[in-house]
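Dumping the structure here so I can ask a few things about it.
One protein chain is absent from this view; the other protein chains keep their places.
The letters A and B name the chains in turn, as written, and every chain counts its residues from 1.
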Amino acid sequence: MASQDRLKTPLLRVEGLSVSYGPNQVVRDVSFELGRGKSLALIGESGSGKSTIARAVLRLLPARGHATGRVEFDGQEVLSLPERHFRSLRGRSVGFVPQDPGNALNPVRTIGVQAQEAAALLDEPNHAVRKALILDVFAQVGLDNPQRVYDSYPHQLSGGMLQRVLIGLAVLPRPALLVADEPTSALDVTIQKRILDLLSQLQADLGISLLLITHDLAIAAERTDALVVLKGGVVQEAGRTAEVFASPSTAYARKLYADVPSLNPNRYAALRDPGLKRADDAAAPKIEFSGITKTFTVDGRTLTAVDNVSFTVPAGTTHALVGESGSGKTTAIRLLMGLDQPDQGHITVAGLTLSDRTPTTLREAWRHLQLVYQNPFTSLDPTWKVESLVREPLDRFRIGTPAERNDRVREALASVGLAEHLLSRKPAALSGGQRQRVAIARALVLKPDVIVLDEPTSALDVSVQADIVEVLLSLQAKLGLTYVFVSHDLALVRQLAHSVSVMHRGRIVEHGRVADIFDNPREAYTRALLEAIPSGIGARVRPVTSAQISTRIEEVA
Amino acid sequence: MRNAYLNYAGKRLLQAAVVVLLAYVFTFLVVSILPGDPITNVLHDPQNAFTMAQIQEIIEAQGLNDPVALQLWHALSGFVTGDLGLSMRSSRPVATLISEVLPSTLILASSALAVALVLAGLIAYGSQFLPRRFGQGFVRSLPSLFLSVPTFVIGLVLIHLFGFQLGLFMVIDPNSFWATVFASIALGIPISAQIAEVLVANLDNESAQEYAAVARARGLRQTPLFFRHFLKPSALPVVTVVALMVGEVLGGALITETVFGRTGIGNLVQRSVVTQDLPVLQAVVSLAAMVFVLVNLIADLVYPLLDPRVKILGATAVRSSASTSDTASPTVTV
Partner (left out) sequence: MTISLASALSRKRLHAPFAALGIPPSVALAFIILALVIGWSLVPGLFSGHDPFVGVPADKLQAPSIAHWFGTDQLGRDLYARVVHGTASSVSSALIAVVIGLFVGGLIGLLAGFLGGWVDIIFARLVDVLLAIPSFLLAVIVVTALGFDTINAAIATGVSAVAVFARVMRSEVIKTRQATFVEASFLSGGSRWHILLRHVLPNASRSVLPLAVLRFGLSILVIAGLAFLGYGDPPPASDWGLLISIGKDYMKWPWLIYAPAIAIIATVLSLNRISRWLRKTD
């Protein structure tokens, strides 16, 4: 009777949870329930308190953090539980999958040693049996050579493999609840999909409840039963995923929904489509990148970073370079900027040949060719004020009189939507989105023909990303700018680019107009990238339970 | 990998040899080029009562009339073959003078280092395990305090409290057991501060790492977490720091030996400075540089073997993941 009652109560119930760091309250009165075998997503942007909630549930808040309210796990209040009693739950009943697998294992200890710590929760006295169980769970999470992984140090494995190890260690003691804090945001897109598939699979196979913390609404929609939308530590909206998704009731949830590129491929069609006509007019390309090869020597081995890559970009259009880490896209744009010299091939930008120039003669080209970096937190000198930062190119190229320069700085800032009172701020006093706007203004102030954008939104929240994309597109429509847009995010590319080259291991595997590539991908790799885009509620992933895998642990034990 | 390591070791050895030779040349140039002429001062000092013939003899023996370059060449070739020359004061071989007092300094230095390591370990442990309300802040401020007290003040305070007030040891017998213990403490305390600073900073850094939270989520307690996870990555850089402290220990020995009236290298330096006995000073400084370079060479060669993250590329060992860089704590650059 009692056990039946227990089964009726939700596995995890959070009620009126508030968390504060000193005087700052970062989570305010949050409540939600997670049923047995169900999944729930906590969604929000940076600063929404979603990770803090996860840590509060696990009681892993830093010493300064103070949590009030109730967190019931399996009917038992755990916030007030003495650490001694809670420790028996942590790990054994509640598993944790962290955000960045690269930092989640001790770098100077082997995987095996750390796996044995997790295995210590199994009540299995025999070391060899524990090891067999570990190797088995490694195989279960899709690691090819469990013994080699067992003997490795963390830095010898890739991020995807490490995340598999961590998931394996988290599910090894067969917990009832798995808390996954942005488990894929540090990984490449195709790996992301496989890890999410693995989590869904394990959840179904082992009957685990999943608390998924994510910033990605599409992932949440695809993978979870219920969701809680957070902003500034306060719940904005909560409910069954399908319902919230079909009719978001709050403005914030609606905006969040609208800002996800994969759910709104044609959001900027009005701004984007005029360029399509120009894209067909290939008579006088603004950028010609032909037959470029670049090799590096690392550790005595020769690495071909860019292998016979060619593309052209017509004036006034956006060309996207898409690929995962190591695909050579960053090297390609460094070559395009003239920051590296190609071994072979020919580059012209706006009629100027770049590929045989020295840094001094390149200065002329940079008046017409500017770069916006990926990370606005490192691309702006922290000791400079916004005004000087944006003004620097004008000063260095000696353009106009000082008064004219002042006007152009203000003009550039206005065109990226920054108010004048920010002129005297230093980067540290700006938000990430504001910083990237400053970086764009700096590129814009020279009135260049071509702006190269190196993942300009990947360090930013999705709503900030939407704002930046809008700024970029309206500038293109107004000024006829030509963009080279580097990204790993195909959904984003679809929103804003006219043509695209898909890069893989230094080569272009497929290129053409965006619509063609998305509708009829010819290469398997392109298809894999497209499939990795979480597509929301329609493509709900529900793997078949494979009873065979779940019984393997019993067999070994 | 093995080959790369041997290659690395060979290059580092060569660099070390070059640095030692250059250190010798540098010291030589400092004493011979800088204004002031200690040599003639000494020789003509009426207290020394050298006759003109004796002065001439010493000048001949030391080759003081030769051009600086030639003097340097003689001295350097002597240094390379192990001949450190003659003391200007006593005309005895410098090597003999040094070897007479070396054991006393070695005892002091090694016990001071032991004191420093134990103290640093205790401070590091306290910084992590003492309750925040009860003494953790105090323990954490100890390194800063230790770094602010001159070595000779620590020595004098110890002599005053334990020698004068408690009568535990007599200042007249500086080589007694207790005198050695307190001298080691006086010398060890400032050294411990620098080791402890690095250790505490590393421990704090490690325990703030994501992997610590993940290990806690795996059910690990604070104590095994400390010993199994934090200690090794935090203590590894201490190998380098301790090696760098060798210079401090030798410099500190100079003062400590004077305060406690011990014989030793420091005391020899002190006497040689007062009498401006340059050959002795030159030899001690060059040997100190040699010891420093040697110890650091060993530390650099051992480090890649201890830390799995360190990769050897060409002549440098590179850490594959970033560690805390502390502007106050020195780390070796190759």
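The working rule: a contact is a pair of C-beta atoms (placed from the backbone, for glycine too) under 8 Å apart; a residue touches a chain by one contact, two chains touch by 3 or more.
The structure displayed is predicted, hence computed values, not measured ones.
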item	value
Listed residues B:Gly10, B:Pro103 or B:Pro150, member touching the removed chain	B:Pro150
Sole contact to the chain not displayed, among A:Ser262, A:Gln370, A:Thr482 or A:Thr526	A:Gln370
Missing-partner contacts on subunit B, residue numbers	15, 18-20, 22-23, 26-27, 30-31, 34-36, 38, 144-145, 147-153, 156-157, 159-160, 164, 246-248, 250-252, 254-255, 258-259, 269-270, 273-274, 276, 281, 284-285, 288-289, 292-293, 325, 327-328, 330, 333
Residues of subunit A in contact with the chain not shown	337, 339, 359, 363, 366-367, 370-371, 373, 375, 378-383, 392-393, 396-397, 439, 442
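Going forward, only the chains that are shown with their structure count from here on.
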item	value
Interchain centroid distance [CA atoms averaged], subunit A/subunit B, Å	49
Residue ranges of subunit B touching subunit A (in the complex, touch as defined)	132, 208-211, 213-221, 224, 228-229, 232-233, 236, 307-309, 313, 320-321
Subunit A residues within the subunit B interface of the complex	55, 58, 60, 62-63, 87-88, 90-92, 94-96, 98-100, 103-109, 113-114, 117-118, 120-121, 153, 155, 166, 169-170, 179, 299
